[in-house]
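Handing you this structure, nothing more for now.
All protein chains but one are shown at their positions in the complex.
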Amino acid sequence: MLAAKKKPAAKKTPAKKKAAPKAKKAAAKAKKAPAKKAPARKAKGPSEKTLKELHLKMVRIRRFEESAGKMMEDGKIPGALHLYVGQEAVAAGVMQHLSNQDWITSTHRGHGHLVAKGGEFKPMFAELFGRATGYCKGKGGSMHISSMDLGMLGANGIVGGGPPIAMGAAFSNKFRRNKNVAVAFFGDGASNEGSVHEAANMAALYKLPCIFVCENNGYGEYTAQSRHQAIVDVADRAAGYGMPGVICDGMDVMAVYEAAGEAIERARKGGGPTLLECKTYRYYDHVGVRGMGLNYRTDEEIEAWKKKDAIEGFEKRLKQLGVMTEKQIKTVHAAVEKDVDEAIEFANESPYPEADTLLDNVYNEKGA
Amino acid sequence: MTAQTIGIVANPASGKDVRRLVARASVFDNREKCAIIRRALSGAINAGADQFAYLDDSHNIAGGALEELEELGEEFDAITVPCVQTSSVLDTIHGARALQEHDPIVTLILGGDGTSRAFVKGWRDCVLLPLSTGTNNVFPRMSEATVAGAALGAVATGAVTLEEATIAVKMIDVEIEGEEPDIALIDAVVTRDQFIGSRALLDGDAIERIFLTRAEPTAVGMTSVGGLIHPLPEEEDAGLHMTLGSRGKHRVHAPIAPGMYETLRLKKIEVLGFDDVIEFEGPCVLAFDGEREREIQAGQMVRMRVGRSGPSVLDIHKTMHLAACRKVFN
Partner (left out) sequence: MSEAQKPAVRELPYVMAINEGIREVLREQEDAFIAGEDVAIAGSVYGYCAGLLDEFGEDRVVDTPISEKGIMGLGVGASATGCRPIIDLMFMDFIGECMDEIANQMAKMRFMFGGKATLPVTVLTMGGAGGSLAAQHSQSLEAWLAHLPGMKVCMPSDAYDAKGMIISACRDDNPVFVVLNKASLAMTMEVPEGPYEVPLGEACVRRQGSNLTIVAFGRMVHEAMAAADQLKDLGIDAEVIDARSVQPFDTETVVKSIKKTHRALVIHEAVKFGGIGGEITAQIQEEAFDYLDAPVMRVAAPFSPVPFSPALEQVYIPNADSIIAKVKETLEL
């Protein structure tokens, strides 16, 4: 089929056959002329628009979470708050491939997923503040924040609560023969929950358009992964479910974007589920900013991971590629900051839910 | 008599990237890697080895195998060589430097092409025996670990000498303007990608140039692109340089990843002598031994040269034949 016999058109100085082991490169001369001035090679890969959106998603998550953490410390946010700072590349890289018709289930660390799915700051902050104008009218809070309109089936206070629901949503997609997918985010801690195994098995069995994204941040609450499972790569379990298991660098938004893109495309085409493990890290504690001061990981470890910061690394590369200038990046941050400030003001001024709304929505009254 | 030290490196990350999804690459779970090391160690110990230095990988693959053997009552000394754990290629590079200090006569490397490359990057003139667990395995050999281990043992005891049993391999030296140089053992590829991203080379369209130390028609990955149109064996003192383009007159239908064929069009195929240097400039992304590794900026110069500057590799076949002749196991 192929003309493999054709002699190559190499007419350069015949290679000297004298054994020149370990020749040092110093002696070598540039013999060949460099490629003529590159005729503006067209780069492959995502468009500038996509790159900017990925960047914006990560910045929005970071700014939202940093501010939420501060609001919590200031006593403005009641209850528990699990911050997503550090893991932004995962939410951004995956969500870039999803529309509002695609479903996701999230975790207790769920704000980042909602922001990346298109969540607006005003109803988000209002929800965290427990106000009537929140996404859940103040009934869910941080751990149950959701938006059905955006295809976000809720943060979840139960570790391992999301995957069976995502599997059900994927079943729904397949049942109704649309091309939508469902993505279940979960952590290394949740990977030990029976619910995750059951959901993964069923998704593979029914070949559902379901992507299991394990955000392995090395800790299940305050317990290091090495103390909660005998494996290091959750992706190893994929073979047991009968689906592909893939690991990618969860601190590199392009690594996540590419890997998730392949998994999602495969699912849309009817190829079934994938287990995608993203190695990542949370900068803050399991709960809150400084957490409970428990001694379970070192500052050196945290600093080492921060050196791989997803946003800093991506911004550096965007500047190198000429996609964004430093000034443009600063403008993005400033605009997001402004959004945050306005949203906090909105939340602050929003009313608390009226006492007589307490029993609303326990049941769907009209359906009875 | 105490044998010389055998180094052990297992790459926990090999065999798990996106090629399991896009191509049809195999998953290599870490329990299996641990079992492979365990078998290799059995081979080595039964051939008389008793000194090991292993890199403390984040998954305790080598350490776990040694612990198992210790529990079985095998007698040996094992040194744990601590190494940074960043879950990146840096672990193996730094690990190679750390291991070098313990002066192993030969090092067993469990992983794919990328693992061996990273190790050599950290320790240029090492002697190694690469065993395959990765994806594009041109460099490591498929061999039963028990036998590979026995070969290691035969060398460690001095029954077979390095001079008799190793081969110096070719390598591509990569100079990058203003940055650390780099290397590739099998292939260096210039792509129009903008990012390292998920690392794997999956888009034949994006490839501009391929440099090969060997062009093997019996392998997968970039080496097959050359191998199926202009085979070039490891023994020959030359490299291959191919430039790609949509109007290229040569067409090659090659498995650029396991189970994944693409038709590439080549504009030019040239054999490189060891003195030849190919120079070009960015922007581009460079991939080495199957994985995107370096992002090159616009105008930044890159120079590539093929030479026999690589590590020495232990020939299992030769070693075992010599060992058998010398009645090492009798």
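Going by the order they are written in, the chains are A and B; count residues from 1 in each one.
As a convention for this text, a contact is a pair of C-beta atoms (placed from the backbone, for glycine too) under 8 Å apart; a residue touches a chain by one contact, two chains touch by 3 or more.
All values derive from a computational prediction rather than experimental measurement.
Taking every chain of the complex into account, the omitted one touches A.
Summary of contacts with the chain left out: across A:Lys139, A:Lys319 or A:His333, the touching residue is A:Lys139. In the complete complex, the hidden chain is touched by one of A:Met58, A:Leu128 or A:Ala182, namely A:Ala182.
Remark: the omitted chain is touched by one listed residue; of A:Met202, A:Ala238, A:Leu276 or A:Ala343 this is A:Met202.
Within the complete assembly, A:Asp360 is the residue of A:Glu303, A:Glu326 or A:Asp360 that touches the hidden chain.
Where chain A meets the chain that is not shown, the touching residues are 103, 105, 134-140, 144, 146-149, 153-154, 156-158, 160-161, 163-173, 175-176, 182, 194-195, 198-199, 201-202, 205-206, 360-364, 366-368.
Heads up, the rule we're going with is that only the chains that are shown with their structure count from here on.
Centre-to-centre spacing of chain A and chain B amounts to 31 Å, using the average Cα coordinate of each chain. Here chain B touches chain A in the complex through residues 12-13, 16-18, 20-22, 27, 29-31, 58-59, 86-88, 125, 168, 173, 175, 191-199, 203, 205-206, 208, 228-230, 237-238, 240, 250-253, 268-281, 283-284, 295, 297-298, 301, 303, 305, 307-309, going by the rule given at the top.
Residues 1-4, 6-25, 27-35, 38, 41-46, 231-233, 235-236, 238-239, 244-249, 252, 254-255, 257-259, 262-263, 266, 274, 279, 304, 308, 317, 320-322 of chain A are the ones touching chain B in the complex.
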